[in-house]
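Other chains of the complex are left out, but the ones given are in their true place.
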Amino acid sequence: MGVGLTITVVGMLVVFSFLALLVVFSRLMSVIIVKFFPEAEEPEKPVRRTVGSADTDVAVAIAAVKAFTKS
Amino acid sequence: MLSDSLVELWRSTGIYGFLLPGGWGNFVMIAVGLLLLYLAINKEFEPLLLVPIGFGCILSNIPFAEIAAHTTLTGEMVDHAFHLHEVSGGFIGMFYDFGVSSGLFPLIIFMGVGAMTDFGPLLANPKTLLLGAAAQFGIFIALLGTVALEMIPGFSFVEGGMAQSILHVAGSIGIIGGADGPTAIYVTSRLAPNYLGAIAVAAYSYMALVPIIQPPIMKALTTEHERKIKMEQLRHVTKTEKIIFPVAVLFLCILLLPSATPLLGALMFGNLCKQSGVVDRLSNTMENALMNIVTIMLGLSVGSKMQAEKFLNVTTLGILALGLIAFAIGTTMGVLLAKLMNALSKKHPINPLIGSAGVSAVPMAARVSNKVGLEYDHENFLLMHAMGPNVAGVIGSAVAAGVLLALVPVFGA
């Protein structure tokens, strides 16, 4: 039981310290980034896509849309 | 000759097998597997895991079929080289040996989870990380509970070589409270593989039951006023923050807790691939094809550990009870810490309903927070706020797992 208690105390200590440190770090990081590396007002880059057939599917579908709707 | 043949065939039937000493156990386990399939398909309880686990349980308990048999490598040993002629074993047994006992499958799943996770809500409100820490209390309370149960005469988790020490079992049972499937499987496969079936089933069952387990606790611990607290809108999080965060978490983990780096490393690798935006081919594969393939094999493997002699045991009831306690306490501590934080600082109030999401069980627990919140104010959408503690809970339980993996082998030696 003693060992169990030890692990419990140490465990929660570590979990809290770790996540508390992470809170501090995340805040710090966000402040620095927002201040010194602000996001350019770039028009959101279109998400890159996997190479593969899905892209062409959409292309096909949209082409079809255009074809059908032009007339 | 013909009758010999028929006798031979009769002796290879399942009916004959079930009638052999101990055979009834297999039959019962097949019924348990069916029950899991029923819950997964009809009640939609975590079907992605429970369908393969249930089916794996059925297949592995078929008499004479040896589908869960360990791998055997046949060949010649010459000097330091083993020249392989043949690989044999049950097909699910081979998945288990190479994917679960090796720790590979849960880590690959973690990559996929990382590739699907958005730490944005967490970065917008970092103090919710602490809610993810509080909810890990359940892990350690269940650990203590296991050690206490072991003291009951006639009840033992370690007897008969089932585990190396009670601490090994206690750590594995505790991790159910982490409410995170791959973490539970990874830790248990390292510390107490004999309990893998029961623990994985308990973990996934309770994760599926989160909408039933959590709301009463959440309501009991909060006032109506608290449940109606509106939180400030989350700020926009830049891409740079999202790229640096996974690396930062990994670094903290490297400095403080290397034993958690396989889990957190895999998670953050997947997340970095997603957030960096330069390797979408890879992150898409991690969260789709690769994750699905591994989910199938992992589920079947976990099911194969639901063997009659190990599962049909009073200890399984102990595991189920302790797991439930772990979930309840994790939920409680998450809610209470949120209340405490409100008490300590008046600005930026936190709705304590999001505290329960700290147990992880992503994204179910966050949805429960949202749903309970809407019951009391149908315009108070807590989902994004609850995603912060929710993903923090994943980090928290990986950290707790790291502590267990570092200390249990030392103290339980």
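The first chain written gets the first letter, and so on, giving A and B; residue counts start at 1 in each chain.
As a working rule, a contact is a pair of C-beta atoms (placed from the backbone, for glycine too) under 8 Å apart; a residue touches a chain by one contact, two chains touch by 3 or more.
Because the structure is a prediction, the values reported are computed rather than measured.
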{"item": "Composition by chain label (entire complex, not just displayed copies)", "value": "A x3, B x3"}
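To be clear about the criterion, only the chains that are shown with their structure count from here on.
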{"item": "Centroid distance [mean C-alpha coordinates] between chain B and chain A, Å", "value": "22"}
{"item": "Interfacial residue positions of chain B with respect to chain A in the complex", "value": "122-123, 126-127, 129-130, 132-133, 136-137, 139-141, 143-144, 146-148, 151, 167, 170-171, 237-241, 244-245, 248-249, 252-253, 256-257, 277-278, 280-281, 284-285, 392, 395-396, 399-400, 402-404, 407-408, 411-412"}
{"item": "Contact set on chain A toward chain B in their complex", "value": "1, 3-8, 10-12, 14-23, 25-27, 29-30, 33-34, 37-39, 45, 47-51"}
